[in-house]
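Only one protein chain is missing; all other protein chains are in place.
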(Lines give C-alpha, C1' and ligand atoms only; values in the text may rest on other atoms or scores of the structure.)
Protein backbone atom coordinates (compact mmCIF):
# COMPACT_ATOMS: atom_id res chain seq x y z
CA UNK A 1 0.00 0.00 0.00
CA UNK A 2 1.46 3.29 -1.17
CA UNK A 3 1.24 6.73 0.43
CA UNK A 4 0.09 7.84 -2.99
CA UNK A 5 -2.84 5.44 -3.29
CA UNK A 6 -6.04 7.26 -4.28
CA UNK A 7 -9.68 6.18 -4.01
CA UNK A 8 -10.27 6.44 -7.77
CA UNK A 9 -7.55 3.81 -8.35
CA UNK A 10 -10.09 1.19 -7.33
CA UNK A 11 -12.51 2.40 -10.01
CA UNK A 12 -9.77 2.60 -12.63
CA UNK A 13 -8.85 -1.03 -11.96
CA UNK A 14 -12.50 -2.06 -12.17
CA UNK A 15 -13.09 -0.79 -15.74
CA UNK A 16 -14.52 -3.58 -17.84
CA UNK A 17 -15.30 -5.71 -14.76
CA UNK A 18 -18.54 -6.45 -12.90
CA UNK A 19 -19.29 -4.13 -9.99
CA UNK A 20 -21.98 -3.74 -7.36
CA UNK A 21 -23.34 -0.21 -6.81
CA UNK A 22 -25.31 0.48 -3.64
CA UNK A 23 -27.72 3.42 -3.99
CA UNK A 24 -29.01 5.82 -1.34
CA UNK A 25 -32.61 4.71 -2.09
CA UNK A 26 -31.78 1.22 -0.78
CA UNK A 27 -31.58 -0.50 -4.18
CA UNK A 28 -28.42 -1.96 -5.75
CA UNK A 29 -27.28 -2.10 -9.36
CA UNK A 30 -24.86 -4.62 -10.83
CA UNK A 31 -23.17 -4.37 -14.22
CA UNK A 32 -19.91 -4.00 -16.11
CA UNK A 33 -18.16 -0.68 -15.38
CA UNK A 34 -17.66 1.29 -18.61
CA UNK A 35 -16.74 4.78 -17.42
CA UNK A 36 -16.68 7.13 -14.40
CA UNK A 37 -15.75 10.74 -13.64
CA UNK A 38 -14.68 12.78 -10.59
CA UNK A 39 -18.32 13.23 -9.50
CA UNK A 40 -18.51 9.39 -9.41
CA UNK A 41 -21.07 9.53 -12.19
CA UNK A 42 -20.71 6.06 -13.75
CA UNK A 43 -21.94 4.10 -16.75
CA UNK A 44 -22.52 0.36 -16.78
CA UNK A 45 -23.35 -2.26 -19.40
CA UNK A 46 -25.61 -5.25 -18.73
CA UNK A 47 -27.00 -3.53 -15.63
CA UNK A 48 -29.62 -5.07 -13.35
CA UNK A 49 -31.41 -3.18 -10.57
CA UNK A 50 -31.98 -5.18 -7.40
CA UNK A 51 -33.87 -4.79 -4.13
CA UNK A 52 -33.06 -7.16 -1.27
CA UNK A 53 -31.23 -9.38 -3.76
CA UNK A 54 -34.18 -9.72 -6.17
CA UNK A 55 -33.86 -8.32 -9.70
CA UNK A 56 -36.29 -5.37 -10.06
CA UNK A 57 -35.53 -4.87 -13.74
CA UNK A 58 -32.85 -5.34 -16.38
CA UNK A 59 -31.58 -1.92 -17.46
CA UNK A 60 -28.85 -2.82 -19.95
CA UNK A 61 -26.80 0.34 -20.48
CA UNK A 62 -27.23 2.83 -17.67
CA UNK A 63 -25.90 6.18 -16.46
CA UNK A 64 -25.91 6.55 -12.64
CA UNK A 65 -25.61 10.01 -11.09
CA UNK A 66 -22.75 10.04 -8.56
CA UNK A 67 -24.61 11.78 -5.76
CA UNK A 68 -27.05 8.84 -5.46
CA UNK A 69 -24.26 6.31 -4.77
CA UNK A 70 -23.25 5.02 -1.34
CA UNK A 71 -20.58 2.54 -2.37
CA UNK A 72 -19.10 0.62 -5.28
CA UNK A 73 -17.57 -2.83 -4.97
CA UNK A 74 -16.00 -4.99 -7.68
CA UNK A 75 -17.70 -8.36 -7.57
CA UNK A 76 -15.57 -11.49 -7.71
CA UNK B 1 -13.84 -0.24 -23.90
CA UNK B 2 -11.42 2.67 -23.93
CA UNK B 3 -9.46 4.17 -21.04
CA UNK B 4 -10.90 7.44 -22.24
CA UNK B 5 -14.56 6.44 -22.03
CA UNK B 6 -16.60 9.02 -20.10
CA UNK B 7 -20.05 8.73 -18.49
CA UNK B 8 -21.54 11.50 -20.66
CA UNK B 9 -20.74 9.44 -23.78
CA UNK B 10 -23.79 7.32 -22.98
CA UNK B 11 -26.01 10.42 -22.94
CA UNK B 12 -24.45 11.78 -26.12
CA UNK B 13 -25.23 8.52 -27.92
CA UNK B 14 -28.79 8.57 -26.58
CA UNK B 15 -29.74 11.95 -28.12
CA UNK B 16 -32.91 11.55 -30.16
CA UNK B 17 -33.64 8.13 -28.64
CA UNK B 18 -36.10 6.96 -25.99
CA UNK B 19 -34.71 6.88 -22.45
CA UNK B 20 -35.93 5.95 -18.99
CA UNK B 21 -35.19 8.42 -16.19
CA UNK B 22 -35.52 7.21 -12.60
CA UNK B 23 -36.20 10.03 -10.11
CA UNK B 24 -35.30 10.30 -6.43
CA UNK B 25 -39.02 10.64 -5.56
CA UNK B 26 -39.61 7.06 -6.78
CA UNK B 27 -41.31 8.01 -10.06
CA UNK B 28 -39.89 7.39 -13.56
CA UNK B 29 -40.11 9.43 -16.73
CA UNK B 30 -39.78 8.11 -20.27
CA UNK B 31 -39.30 10.20 -23.40
CA UNK B 32 -37.01 11.10 -26.28
CA UNK B 33 -33.77 12.74 -25.11
CA UNK B 34 -33.39 16.20 -26.65
CA UNK B 35 -30.57 17.80 -24.63
CA UNK B 36 -28.50 17.54 -21.45
CA UNK B 37 -25.76 19.50 -19.67
CA UNK B 38 -22.98 18.79 -17.16
CA UNK B 39 -25.42 19.09 -14.23
CA UNK B 40 -27.39 16.26 -15.93
CA UNK B 41 -30.28 18.66 -16.41
CA UNK B 42 -32.12 17.07 -19.34
CA UNK B 43 -34.98 17.83 -21.70
CA UNK B 44 -37.27 15.21 -23.22
CA UNK B 45 -40.02 15.18 -25.86
CA UNK B 46 -43.08 12.97 -25.62
CA UNK B 47 -42.47 12.45 -21.91
CA UNK B 48 -44.66 10.31 -19.67
CA UNK B 49 -44.38 10.21 -15.87
CA UNK B 50 -44.86 6.76 -14.35
CA UNK B 51 -45.22 5.25 -10.88
CA UNK B 52 -44.82 1.50 -10.49
CA UNK B 53 -45.14 1.16 -14.27
CA UNK B 54 -48.47 3.03 -14.51
CA UNK B 55 -48.60 6.32 -16.44
CA UNK B 56 -49.31 9.16 -13.96
CA UNK B 57 -49.55 11.80 -16.67
CA UNK B 58 -48.37 12.70 -20.16
CA UNK B 59 -46.02 15.66 -19.93
CA UNK B 60 -44.96 16.15 -23.58
CA UNK B 61 -41.92 18.43 -23.50
CA UNK B 62 -40.22 18.48 -20.11
CA UNK B 63 -37.15 19.90 -18.38
CA UNK B 64 -35.84 17.67 -15.56
CA UNK B 65 -33.45 19.12 -12.98
CA UNK B 66 -30.31 16.97 -12.75
CA UNK B 67 -30.17 16.74 -8.97
CA UNK B 68 -33.49 14.84 -8.89
CA UNK B 69 -32.20 12.03 -11.12
CA UNK B 70 -30.95 8.64 -9.90
CA UNK B 71 -30.25 7.00 -13.26
CA UNK B 72 -30.83 7.24 -16.99
CA UNK B 73 -31.14 4.22 -19.27
CA UNK B 74 -31.71 4.12 -23.02
CA UNK B 75 -34.70 1.89 -23.68
CA UNK B 76 -34.49 -0.68 -26.41
CA UNK C 1 -32.55 17.85 -33.12
CA UNK C 2 -29.16 19.53 -33.02
CA UNK C 3 -25.96 18.37 -31.34
CA UNK C 4 -25.94 21.82 -29.80
CA UNK C 5 -29.39 21.65 -28.18
CA UNK C 6 -29.25 22.64 -24.51
CA UNK C 7 -31.74 22.02 -21.69
CA UNK C 8 -32.29 25.73 -21.04
CA UNK C 9 -33.57 26.14 -24.63
CA UNK C 10 -36.86 24.61 -23.46
CA UNK C 11 -37.19 27.27 -20.74
CA UNK C 12 -36.22 30.07 -23.13
CA UNK C 13 -38.97 29.01 -25.51
CA UNK C 14 -41.47 28.82 -22.66
CA UNK C 15 -41.10 32.47 -21.58
CA UNK C 16 -44.52 34.09 -21.48
CA UNK C 17 -46.30 30.74 -21.71
CA UNK C 18 -48.08 28.60 -19.11
CA UNK C 19 -45.90 25.96 -17.45
CA UNK C 20 -46.30 23.23 -14.87
CA UNK C 21 -43.65 23.06 -12.11
CA UNK C 22 -43.40 19.88 -10.05
CA UNK C 23 -41.86 20.46 -6.60
CA UNK C 24 -39.87 18.06 -4.39
CA UNK C 25 -42.51 18.42 -1.64
CA UNK C 26 -45.07 16.71 -3.89
CA UNK C 27 -47.03 19.86 -4.81
CA UNK C 28 -47.22 21.45 -8.28
CA UNK C 29 -47.39 25.07 -9.37
CA UNK C 30 -48.82 26.35 -12.63
CA UNK C 31 -48.38 29.85 -14.03
CA UNK C 32 -46.93 31.98 -16.81
CA UNK C 33 -43.13 31.82 -16.96
CA UNK C 34 -41.63 35.29 -16.55
CA UNK C 35 -37.93 34.63 -15.87
CA UNK C 36 -35.38 31.96 -14.92
CA UNK C 37 -31.65 31.74 -14.22
CA UNK C 38 -28.93 29.06 -14.32
CA UNK C 39 -29.90 27.80 -10.84
CA UNK C 40 -33.39 27.19 -12.34
CA UNK C 41 -34.77 29.82 -9.94
CA UNK C 42 -37.94 30.90 -11.75
CA UNK C 43 -40.67 33.53 -11.48
CA UNK C 44 -44.26 33.04 -12.58
CA UNK C 45 -47.35 35.23 -12.94
CA UNK C 46 -50.85 34.03 -12.20
CA UNK C 47 -49.45 31.10 -10.22
CA UNK C 48 -51.61 28.47 -8.53
CA UNK C 49 -50.29 25.85 -6.11
CA UNK C 50 -51.85 22.40 -6.46
CA UNK C 51 -51.81 19.09 -4.61
CA UNK C 52 -53.17 16.01 -6.38
CA UNK C 53 -54.74 18.31 -8.97
CA UNK C 54 -56.68 20.44 -6.45
CA UNK C 55 -55.80 24.14 -6.12
CA UNK C 56 -54.28 24.73 -2.65
CA UNK C 57 -54.03 28.49 -3.10
CA UNK C 58 -53.70 31.20 -5.72
CA UNK C 59 -50.26 32.81 -5.40
CA UNK C 60 -50.25 35.34 -8.25
CA UNK C 61 -46.63 36.41 -8.70
CA UNK C 62 -44.19 33.91 -7.24
CA UNK C 63 -40.45 33.26 -7.02
CA UNK C 64 -39.57 29.54 -6.85
CA UNK C 65 -36.12 28.47 -5.66
CA UNK C 66 -34.49 26.19 -8.23
CA UNK C 67 -33.35 23.51 -5.80
CA UNK C 68 -36.96 22.67 -4.88
CA UNK C 69 -37.92 21.84 -8.46
CA UNK C 70 -38.14 18.32 -9.95
CA UNK C 71 -39.37 19.20 -13.44
CA UNK C 72 -40.87 21.93 -15.58
CA UNK C 73 -43.26 21.27 -18.45
CA UNK C 74 -44.92 23.78 -20.79
CA UNK C 75 -48.66 23.11 -20.72
CA UNK C 76 -50.55 23.01 -23.96
CA UNK D 1 -42.12 40.60 -20.64
CA UNK D 2 -38.48 41.14 -21.57
CA UNK D 3 -35.89 38.61 -22.71
CA UNK D 4 -33.78 40.13 -19.97
CA UNK D 5 -36.21 39.54 -17.11
CA UNK D 6 -34.51 37.86 -14.15
CA UNK D 7 -35.99 36.00 -11.18
CA UNK D 8 -34.49 38.40 -8.63
CA UNK D 9 -36.44 41.28 -10.23
CA UNK D 10 -39.51 39.99 -8.41
CA UNK D 11 -37.69 40.22 -5.06
CA UNK D 12 -36.30 43.67 -5.86
CA UNK D 13 -39.80 44.95 -6.56
CA UNK D 14 -41.07 43.39 -3.32
CA UNK D 15 -38.70 45.30 -1.01
CA UNK D 16 -40.71 47.05 1.67
CA UNK D 17 -43.84 45.04 0.85
CA UNK D 18 -45.55 42.11 2.56
CA UNK D 19 -44.49 38.68 1.26
CA UNK D 20 -45.34 35.06 1.94
CA UNK D 21 -42.40 32.67 2.34
CA UNK D 22 -43.07 28.92 2.09
CA UNK D 23 -40.47 26.81 3.92
CA UNK D 24 -39.30 23.25 3.23
CA UNK D 25 -40.46 22.19 6.72
CA UNK D 26 -44.08 22.87 5.71
CA UNK D 27 -44.46 26.15 7.66
CA UNK D 28 -44.92 29.61 6.13
CA UNK D 29 -43.67 33.02 7.22
CA UNK D 30 -45.25 36.35 6.35
CA UNK D 31 -43.63 39.75 6.84
CA UNK D 32 -42.28 42.88 5.17
CA UNK D 33 -39.26 42.15 2.94
CA UNK D 34 -36.24 44.16 4.10
CA UNK D 35 -33.31 42.56 2.27
CA UNK D 36 -32.19 39.53 0.25
CA UNK D 37 -29.01 38.23 -1.37
CA UNK D 38 -28.07 35.83 -4.18
CA UNK D 39 -28.41 32.81 -1.86
CA UNK D 40 -32.04 33.97 -1.32
CA UNK D 41 -31.20 34.58 2.33
CA UNK D 42 -33.83 37.14 3.33
CA UNK D 43 -34.74 39.38 6.24
CA UNK D 44 -38.26 40.39 7.18
CA UNK D 45 -39.88 42.80 9.64
CA UNK D 46 -43.12 42.07 11.46
CA UNK D 47 -42.74 38.38 10.67
CA UNK D 48 -45.26 35.73 11.71
CA UNK D 49 -44.68 31.97 11.40
CA UNK D 50 -47.72 29.96 10.34
CA UNK D 51 -48.71 26.33 9.99
CA UNK D 52 -51.84 25.46 8.01
CA UNK D 53 -52.83 29.14 8.16
CA UNK D 54 -52.63 29.40 11.98
CA UNK D 55 -50.04 31.73 13.53
CA UNK D 56 -47.45 29.61 15.39
CA UNK D 57 -45.58 32.62 16.77
CA UNK D 58 -44.82 36.27 16.10
CA UNK D 59 -41.12 36.61 15.25
CA UNK D 60 -40.79 40.34 14.51
CA UNK D 61 -37.42 40.76 12.76
CA UNK D 62 -36.15 37.54 11.24
CA UNK D 63 -33.32 36.23 9.08
CA UNK D 64 -34.32 33.22 6.91
CA UNK D 65 -31.62 31.03 5.37
CA UNK D 66 -32.16 30.74 1.61
CA UNK D 67 -31.75 26.98 1.38
CA UNK D 68 -34.84 26.41 3.55
CA UNK D 69 -37.13 28.33 1.19
CA UNK D 70 -39.44 26.77 -1.42
CA UNK D 71 -41.11 29.91 -2.75
CA UNK D 72 -41.70 33.60 -2.10
CA UNK D 73 -44.86 35.42 -3.12
CA UNK D 74 -45.75 39.10 -2.64
CA UNK D 75 -49.12 39.23 -0.89
CA UNK D 76 -51.76 41.62 -2.19
CA UNK E 1 -35.37 50.85 4.14
CA UNK E 2 -32.40 51.20 1.82
CA UNK E 3 -31.83 49.61 -1.59
CA UNK E 4 -28.52 48.54 -0.12
CA UNK E 5 -29.93 46.68 2.88
CA UNK E 6 -28.42 43.19 3.18
CA UNK E 7 -29.62 40.15 5.13
CA UNK E 8 -26.45 39.97 7.25
CA UNK E 9 -27.17 43.48 8.57
CA UNK E 10 -29.77 41.91 10.86
CA UNK E 11 -27.13 39.55 12.31
CA UNK E 12 -24.58 42.36 12.67
CA UNK E 13 -27.06 44.39 14.70
CA UNK E 14 -27.86 41.36 16.86
CA UNK E 15 -24.27 40.80 18.10
CA UNK E 16 -24.27 40.70 21.88
CA UNK E 17 -28.06 40.35 22.04
CA UNK E 18 -30.34 37.38 22.70
CA UNK E 19 -31.50 35.52 19.59
CA UNK E 20 -33.72 32.57 18.76
CA UNK E 21 -32.32 30.01 16.30
CA UNK E 22 -34.74 27.56 14.69
CA UNK E 23 -33.06 24.34 13.53
CA UNK E 24 -34.00 21.98 10.70
CA UNK E 25 -34.41 19.12 13.22
CA UNK E 26 -37.35 20.94 14.80
CA UNK E 27 -35.50 22.13 17.94
CA UNK E 28 -34.70 25.75 18.80
CA UNK E 29 -31.71 27.31 20.53
CA UNK E 30 -31.67 30.62 22.38
CA UNK E 31 -28.58 32.49 23.48
CA UNK E 32 -26.47 35.64 23.13
CA UNK E 33 -25.02 36.02 19.61
CA UNK E 34 -21.21 36.20 19.75
CA UNK E 35 -20.13 35.69 16.14
CA UNK E 36 -21.29 34.57 12.67
CA UNK E 37 -19.80 34.10 9.21
CA UNK E 38 -21.04 34.03 5.60
CA UNK E 39 -22.05 30.35 5.93
CA UNK E 40 -24.31 31.50 8.81
CA UNK E 41 -22.20 29.40 11.17
CA UNK E 42 -22.83 31.11 14.53
CA UNK E 43 -21.61 31.00 18.10
CA UNK E 44 -23.75 31.77 21.15
CA UNK E 45 -23.16 32.22 24.87
CA UNK E 46 -25.62 31.08 27.52
CA UNK E 47 -27.31 28.82 24.99
CA UNK E 48 -30.34 26.66 25.79
CA UNK E 49 -31.74 23.99 23.46
CA UNK E 50 -35.54 23.78 23.38
CA UNK E 51 -38.20 21.50 21.93
CA UNK E 52 -41.80 22.75 21.82
CA UNK E 53 -40.80 25.53 24.25
CA UNK E 54 -39.33 23.19 26.90
CA UNK E 55 -35.62 23.40 27.71
CA UNK E 56 -33.92 20.15 26.56
CA UNK E 57 -30.52 21.13 27.95
CA UNK E 58 -28.35 24.09 28.83
CA UNK E 59 -25.41 24.22 26.43
CA UNK E 60 -23.57 27.39 27.53
CA UNK E 61 -21.14 28.24 24.72
CA UNK E 62 -22.10 26.64 21.44
CA UNK E 63 -21.08 26.58 17.77
CA UNK E 64 -24.00 25.97 15.37
CA UNK E 65 -23.31 24.88 11.79
CA UNK E 66 -25.05 27.22 9.36
CA UNK E 67 -26.57 24.55 7.15
CA UNK E 68 -28.72 23.27 10.05
CA UNK E 69 -30.42 26.65 10.57
CA UNK E 70 -33.87 27.62 9.26
CA UNK E 71 -34.15 31.10 10.76
CA UNK E 72 -32.68 33.49 13.31
CA UNK E 73 -34.71 36.07 15.18
CA UNK E 74 -33.55 38.60 17.77
CA UNK E 75 -35.72 38.17 20.85
CA UNK E 76 -37.17 41.25 22.50
CA UNK F 1 -17.28 40.87 22.53
CA UNK F 2 -15.40 42.15 19.50
CA UNK F 3 -16.74 43.12 16.07
CA UNK F 4 -14.08 40.77 14.78
CA UNK F 5 -15.19 37.70 16.72
CA UNK F 6 -15.53 34.65 14.41
CA UNK F 7 -17.37 31.37 14.95
CA UNK F 8 -14.20 29.28 14.59
CA UNK F 9 -12.70 31.11 17.60
CA UNK F 10 -14.88 28.93 19.81
CA UNK F 11 -13.39 25.78 18.26
CA UNK F 12 -9.85 27.15 18.47
CA UNK F 13 -10.28 27.76 22.20
CA UNK F 14 -11.72 24.26 22.66
CA UNK F 15 -8.66 22.39 21.31
CA UNK F 16 -7.53 19.84 23.87
CA UNK F 17 -10.77 20.16 25.85
CA UNK F 18 -13.86 17.97 26.11
CA UNK F 19 -16.66 18.84 23.71
CA UNK F 20 -20.16 17.63 22.91
CA UNK F 21 -21.00 17.11 19.22
CA UNK F 22 -24.66 16.81 18.22
CA UNK F 23 -25.18 14.90 14.96
CA UNK F 24 -27.96 15.20 12.39
CA UNK F 25 -28.88 11.52 12.97
CA UNK F 26 -29.95 12.34 16.54
CA UNK F 27 -26.89 10.84 18.26
CA UNK F 28 -24.22 12.79 20.19
CA UNK F 29 -20.50 12.26 20.50
CA UNK F 30 -18.30 13.45 23.35
CA UNK F 31 -14.51 13.55 23.36
CA UNK F 32 -11.39 15.70 23.48
CA UNK F 33 -11.10 18.03 20.46
CA UNK F 34 -7.85 17.36 18.58
CA UNK F 35 -8.32 19.17 15.25
CA UNK F 36 -10.87 20.82 12.96
CA UNK F 37 -10.93 22.46 9.53
CA UNK F 38 -13.10 25.00 7.67
CA UNK F 39 -15.60 22.28 6.67
CA UNK F 40 -16.01 21.63 10.43
CA UNK F 41 -14.56 18.16 9.92
CA UNK F 42 -13.23 17.34 13.39
CA UNK F 43 -11.17 14.70 15.16
CA UNK F 44 -11.62 13.67 18.78
CA UNK F 45 -9.78 11.45 21.25
CA UNK F 46 -11.53 9.32 23.85
CA UNK F 47 -14.79 9.64 21.94
CA UNK F 48 -18.06 8.07 23.08
CA UNK F 49 -21.20 7.91 20.94
CA UNK F 50 -24.46 8.48 22.83
CA UNK F 51 -28.18 8.26 22.18
CA UNK F 52 -30.56 9.90 24.64
CA UNK F 53 -27.69 10.17 27.12
CA UNK F 54 -26.78 6.45 27.03
CA UNK F 55 -23.37 5.40 25.68
CA UNK F 56 -23.88 3.46 22.41
CA UNK F 57 -20.19 2.63 22.02
CA UNK F 58 -16.72 3.83 22.88
CA UNK F 59 -14.98 4.98 19.70
CA UNK F 60 -11.62 6.23 20.98
CA UNK F 61 -10.08 8.25 18.14
CA UNK F 62 -12.65 9.41 15.63
CA UNK F 63 -12.96 11.57 12.51
CA UNK F 64 -16.38 13.23 12.15
CA UNK F 65 -17.46 14.64 8.77
CA UNK F 66 -18.51 18.27 9.15
CA UNK F 67 -21.72 18.04 7.17
CA UNK F 68 -23.21 15.60 9.71
CA UNK F 69 -22.82 18.04 12.61
CA UNK F 70 -25.60 20.24 14.04
CA UNK F 71 -23.70 21.87 16.91
CA UNK F 72 -20.56 21.68 19.02
CA UNK F 73 -20.41 22.72 22.66
CA UNK F 74 -17.44 22.67 25.04
CA UNK F 75 -18.48 20.74 28.13
CA UNK F 76 -17.66 22.16 31.53
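A, B, C, D, E and F are the chain letters, set down in written order, and residue numbers restart from 1 in every chain.
By our rule, contacts are C-beta pairs under 8 Å (C-beta built on N, C-alpha and C of every residue); 3 or more make two chains touch, one makes a residue touch a chain.
This is a predicted model, so every value here is computed, not measured.
Q: Give the labels of the shown chains that the missing chain contacts, considering the complete complex.
A: Contacts of the unshown chain, counting the full complex: A, F.
Q: For a quick check of understanding: of F:19, F:42 or F:72, which residue touches the chain that isn't displayed?
A: F:42
Q: By the contact criterion defined above, which parts of chain A meet the unshown chain? Give residue numbers in ascending order.
A: Here the touching residues of chain A are 1, 3, 5-11, 20, 24, 26, 40, 66-67, 69-74, 76.
Q: At which residues does chain F meet the chain that is not included here?
A: 15-16, 23, 25, 29, 34-37, 41-43, 47, 59-65, 67-68
We take it that only the chains that are shown with their structure count from here on.
Q: Smallest number of touch links from chain D to reach chain F?
A: Between chain D and chain F, the shortest chain-hopping route counts 2.
Q: Count the residue numbers both chain B and chain C use at their shared interface, divide by all numbers used there, and answer same if that is over half, different if under half.
A: Answer different: the two copies use largely distinct residue numbers here.
Q: Centroid from C-alpha atoms only, then distance chain C to chain E, rounded to Å. What do you get?
A: The computed centroid separation for chain C versus chain E comes out at 33 Å.
Q: Quick check: what residues of chain B touch more than one other chain, meaning two or more?
A: Where chain B meets two or more other chains at a single residue, that happens at 67.
Q: Chain touch graph shape: choose line, ring, star, complete or other and state it.
A: Contact pattern: an open line, chains touching in sequence.
Q: What chain-chain pairs meet the touch criterion?
A: Taking the chains two at a time, the touching pairs are A-B, B-C, C-D, D-E, E-F.
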